[in-house]
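Encoded as structure tokens, here's the structure I'll be asking about.
A single protein chain has been omitted; all remaining protein chains appear in their positions.
Now for chain A:
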Amino acid sequence: MYVADSRRSKAPVAPATAPGHGPASPCQEADGGHGGRAALRAAVPGAVVALGAVSLVTDISSEMVSAVLPLYLLTGLGLSPLGFGLLDGLQNGFSALVRLAGGHLADRRGGDGAARHKAVAAVGYGLSALCKPLLLFAHTVPLIGAVIAVDRTGKGLRTAPRDAMISLATEPEHRGRAFGVHRAMDTAGALLGPLTAFLVLRLAGGPLLADGGERHGYDAVFTVSACIAALGVLVLLLFVPSRLGGDATSTSAPSLRDGLSLLRLPGLRRLTLCAVLLGLTTVSDSFLYLLVQRRLGLATDLFPLLPLGTAAAFLLLAVPLGALADRIGRRRLFTAGHAVLLLAYGLLLSPLHGLPATVCVLVLHGAFYAATDGVLAAAAADAVPAEQRGAGLALVGTGQALARFACSLLFGALWSAVGGTTALAWSAGALALCVLGAAAVLREPAREVSS
């Protein structure tokens, strides 16, 4: 079902951009033509900014907890850390599977015939918000594990409907930028979260290392985190519209069978395949940081700053690279993003040392995320009809997440067998092959857009 290129056809457009609604922007977009007709507010619609704000606020809340949870478990409760990592990995895999369910549920119709993206997302955000006050009462490992599992279920449920809403609220030619804006806001929240947590611990008066069973500093963190999470849910309920562009026209509710047949769409199938293959060769963040520290000779006390470096680059590059994706093609940039990651691997394998090399690797790593994370969702949205947007986005996202999880296990095994550097060299070779393959498979002859 090839429909003409969105740039030449009249794509489903939000009501705000109906003819005669306001003058054309004096600053025409560089990709010009019809794209420039949409005013700036159509390029990044209010719904996307609202969803970005929800993600920003929610990420502050959840990263507050993530930042203190290891400290809390070790020193607040005096628990042993063994096994925590495996639990964490399993729950991430579980969350990826829940995402499929979230995508499917979100595409189903409510009583008014509209898809239930907002309702499913609200349940997802709500579940996670509920978990923060529960942490005040969970004092044993199994209970904390259960609370974290519910939190991950919420995260899994909300991801696909949220991305579907972003894509449905945006004109197709501006999706890359819209996802860029969302991911930048999301990352800003992830950066602010730990800062907020340590500020609260500091204001609560105790040393961060509140060992000896004193947990009230942590209680303050969990309470503040719960308040911020509740605020995120409220912003979603108040400011994100229930009906979005391209959503209300559908009559039939997609069934589970329709969800499976999504893979028959050639565009989506190819994208999913490439996302999985590239995901299988994407070394997980913790391994990458470990290699940065060891190969580039970084002082161990700078180790906790490495994720911040990646996040900062991601934050700064998400919007410009999203806009670039709109111009040169999302699939092309998605592939190019992995080529950037390959550059980072190359730099790690080179004999270069020291801080400049570290900064370069982190910038490349952040650029990789900026060129692939939101861009993949935007590319997937191009390939899926609006009434199955949630399920389609979930399929690609889950495929990628599970592939990355498998890569973690494989890379760990490879590391123990042949050492970190050799394992990275092998990964780089495999990634190079996958990038070449993706470049061949993911050409952009005519973007498939369904209306």
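Here, a residue touches a chain if its C-beta (ideal position, glycine included) is under 8 Å from a C-beta of that chain, and two chains touch if they have at least 3 such contacts; residues count from 1.
Heads up, the rule we're going with is that contacts and distances are computed from a predicted model.
As stated in its UniProt record, the chain not included in the shown complex is "TolB-like translocation protein", which appears among "DNA-binding NarL/FixJ family response regulator", "TolB-like translocation protein", "MaoC/PaaZ C-terminal domain-containing protein" or "Acyl-CoA dehydrogenase". Residue in contact with the omitted chain (choice from A:P304, A:P320, A:G354 or A:G429): A:P304. Considering A:G217, A:G279 or A:G329, the position touching the chain not shown turns out to be A:G217 (whole complex). Screening A:L199, A:L316 or A:A339 against the full complex identifies A:L199 as the residue touching the chain left out.
Within the entire complex, the positions of chain A that touch the omitted partner chain are 66, 69-71, 74-75, 77-86, 88-89, 92, 140-142, 195, 198-200, 202-209, 211-214, 216-217, 219-220, 223-224, 227-228, 230-231, 234-235, 237-239, 241-243, 284, 286, 289-290, 293, 300-301, 303-304, 306, 408-409, 412, 415-416, 420.
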